[in-house]
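Missing here: one protein chain of the complex. Every other protein chain is in place.
Lettered A, B and C in written order, each chain numbered from 1.
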Amino acid sequence: MALNSTLRPGLIQMRVLDLDKTLTFYKDILGLDEVARTTDGRVLLKGFDEFDHHSVSLRLADEAGVDLVAFKVDSPATLERLKTATEAFGYPVDEVAPNTDQPGFGKRYGFTICTGHRIELYAEVMLSPNGPMTHNPDPWVNAPRGMRAQRFDHCLLYGPNIAEAERYFTEVLGMFAPEVCNTPDGKRFATWLTSGNKPHDLAFVEYEKPGKIHHLGFLLQDWNDIGNAADWMAKYGVKRDVGPTRHAITRGQTIYFWEPSGNRIETYCGGYTAYPDNPQRTWDISEVGKGLFYYEGELIPTFLQVVT
Amino acid sequence: MALNSTLRPGLIQMRVLDLDKTLTFYKDILGLDEVARTTDGRVLLKGFDEFDHHSVSLRLADEAGVDLVAFKVDSPATLERLKTATEAFGYPVDEVAPNTDQPGFGKRYGFTICTGHRIELYAEVMLSPNGPMTHNPDPWVNAPRGMRAQRFDHCLLYGPNIAEAERYFTEVLGMFAPEVCNTPDGKRFATWLTSGNKPHDLAFVEYEKPGKIHHLGFLLQDWNDIGNAADWMAKYGVKRDVGPTRHAITRGQTIYFWEPSGNRIETYCGGYTAYPDNPQRTWDISEVGKGLFYYEGELIPTFLQVVT
Amino acid sequence: MALNSTLRPGLIQMRVLDLDKTLTFYKDILGLDEVARTTDGRVLLKGFDEFDHHSVSLRLADEAGVDLVAFKVDSPATLERLKTATEAFGYPVDEVAPNTDQPGFGKRYGFTICTGHRIELYAEVMLSPNGPMTHNPDPWVNAPRGMRAQRFDHCLLYGPNIAEAERYFTEVLGMFAPEVCNTPDGKRFATWLTSGNKPHDLAFVEYEKPGKIHHLGFLLQDWNDIGNAADWMAKYGVKRDVGPTRHAITRGQTIYFWEPSGNRIETYCGGYTAYPDNPQRTWDISEVGKGLFYYEGELIPTFLQVVT
Partner (left out) sequence: MALNSTLRPGLIQMRVLDLDKTLTFYKDILGLDEVARTTDGRVLLKGFDEFDHHSVSLRLADEAGVDLVAFKVDSPATLERLKTATEAFGYPVDEVAPNTDQPGFGKRYGFTICTGHRIELYAEVMLSPNGPMTHNPDPWVNAPRGMRAQRFDHCLLYGPNIAEAERYFTEVLGMFAPEVCNTPDGKRFATWLTSGNKPHDLAFVEYEKPGKIHHLGFLLQDWNDIGNAADWMAKYGVKRDVGPTRHAITRGQTIYFWEPSGNRIETYCGGYTAYPDNPQRTWDISEVGKGLFYYEGELIPTFLQVVT
């Protein structure tokens, strides 16, 4: 029996082309808090509703994209068990020492999956000094600002052989796939994966080139905050991809747009309560346009063409 | 290590004083669907967004209140394991044969916990014929009506010795308590418990009399639907207890009110994403009024006085 | 001094190609009530929050489009005064007897303005038997259904010489233009006109062909109902033009879409409180894309190309 011991995607490191502009976006517009900077110039951020040290790391680079996505697991014992199981699945694992490139984080195990992405696992991380209140707590310490992003929620990765990736995340990490989309010949075109009751923590779309990211998603409170996020985009010239709209897949309400370095961001809310015993929702690829963009009813061309 | 193998509270049976009036409320105002009636006159209902056969059973009786709360677990093997563990914890367990008093349900194990409530566990239940779509699904088959209740979400039970109950649900059933409230001498006054990422599936308040229920809660989409629910209450003379307001505890947005038989119902939305590794939120009993009724800032007298 | 004696656009008659399909849309999806049918086969409708007999008349025809837009004025004396002033402005006026083609309506004066549209004025109309409550009223008698349209709100007409049309509606009918858009050589490209505190009751865009309509707009409660309207469109295959989005012009939140006969409809909410003494907002035609579609930031091609 698969132990559902993966908690969530807790850390993502993104490559950005212009640190200052991108940071202004993340802090003043999206509404994340800067936690710290590393000696090698990376900037560490988190949402106002996240307890752990940081969830987003930005690294200056020549090309935008994603360096790594790290999942928190529920204990050191689970971490060791998953290391062994990952190796048994066929992915060589390396170890990152605690509190090195990701300040506050305990030991991490990293490996590259078939889609070309570096995935990491960890069990321990320091609490952030400016996390949510825990004693007689108010809903927020300081009023959410800008787009009012609450937390890093999920990401959608593009790469080859996602059927194997799905198998890894379900069979080894114990996630399940509330929704999948197949081509007419029965091959996976896309899969949505979750560790718990969120409709997705991670998703994959089949893609020729490895290691690509379609978007990283941040949680907003509700549809009204989706409208507010759109107001901020328009006011400050943030380049919008699509939305405000709804996904039929996950049922979330959403906007896709690009931060100044060209990485796509999603502001997302809603979605059903996912359970592993509920029937899996299946999509024909001919209907996936409706599934992704319920109001538009068809695929937005950028969905398949623009990734970083 | 506790296996987090309890999925959710999947069934509640309530005693009602006037079946017709209560049913009109549940179907036409709250917006549940009637699934079936039993030969002994009970009525089985579910929300439009629930897959399983039914989640609410109404039984005509001389006194309002709750007959049982049943939790779905993730497999028959888990069910047997939890039966053994429950007996080891000290609660004698009886077995209810499949498809008897709860049509569509597989084998259930039942037992009375220290607070005087009958709790049941089950691993299998038929899908409802009118559940959500699963192939190229729309968000709803028929537009939600009335208060637009999506699903049975949680309940708050009153009874003695809730510290033991909390221990049972965490240590045996593998739930965790994102928030607790203690008296000045360190005793549990209240506890909120969840199997997953919802802020609560179940809660307890310490109370002298056993087997009481404070409310059962139904999930709405968002704060706007809370307002809509309040419009329906006012229009149709539903007796309101408190709200629209926010809980600081769970952070949900809410209204408490009474159905025609006097059982309290909650229409609830929002709430944070709960994780077992996040710090537990703790409440002083002196601040629990703010915790429960964030806008009112103090306990509503009915909170401690009116239960069924 | 201009007497601000025009109350609102109270009646619009539309030509439709398929009465049954269009009616199903208007009643079951948009949420209007059918009030009556005329002996010549037209169908009369109104929103749940309108008091007057009807506000929308649908006529079967070979070509979609608008037959007439009628404005209610505040008294029979005003009606006579405006008839005279309209003739003095240069538009020949005809008279329609009470209770003829528009059951429940008093005497109407009609005339064709420079843009090729038939405009009518009237001062008296019967109340609808199923209008809003007036004694100890609830907000609604029956819960709004479908897209929850509250009332006919405004329309946007296309035709030649809109500068003259604006002059007619402001100088003769006493409206004012909270916003206008000019071409670089200072000619009117578009104008928004209102009789009161709504940001618009009527708008014009300069267009070569006379007598065209871009859309008729219906009022929704708020942004959440805009989202609900989009859900209904997607579910029932209503053809969407653009939205959910915001207009910077009027500041309203909106979706444009087409009813089954090809006339464009808007579901609209929000917008600022307009006052005649506030500065007029002016738009450069180079920025009107942002003005119309604030989130998209540019003109949608259908805006200038598709009218009926």
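Definition applied: a contact is a pair of C-beta atoms (placed from the backbone, for glycine too) under 8 Å apart; a residue touches a chain by one contact, two chains touch by 3 or more.
Since we're looking at a predicted model, the values are computed, not measured.
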| item | value |
| --- | --- |
| Hidden partner chain, touching residue among A:87, A:101 or A:231 | A:231 |
| Selected residue (touches chain absent from view) among B:51, B:122, B:223 or B:258 | B:223 |
| Contact partner of the left-out chain, one of C:71, C:169 or C:223 | C:223 |
| Touching residues (missing chain, whole complex) on chain C | 1, 3-4, 7-8, 49, 51, 72, 74-75, 77, 127, 131-139, 151, 196-198, 219, 221-224, 246, 248, 251, 270, 272-273, 275-284, 287, 290-291, 294 |
| Where the unshown chain meets chain B, residue by residue | 223-224, 227, 230-231, 233-234, 240, 243-246, 248, 253, 290, 294-297 |
| Residues in chain A touching the chain absent from view | 138-140, 143, 145-146, 222, 224, 231-232, 234-235 |
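Note that in this section only the chains that are shown with their structure count from here on.
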| item | value |
| --- | --- |
| Contact graph of the chains (line, ring, star, complete, other) | complete |
| Centre-to-centre distance between chain C and chain B (centres being mean Cα positions), rounded to whole Å | 47 |
| Rounded Å distance, chain A centre to chain B centre (Cα mean) | 31 |
| Inter-centroid spacing, chain C versus chain A (mean Cα positions, whole Å) | 44 |
| Shared-contact residues (touching 2 or more other chains) in chain B | 138-139, 222, 224 |
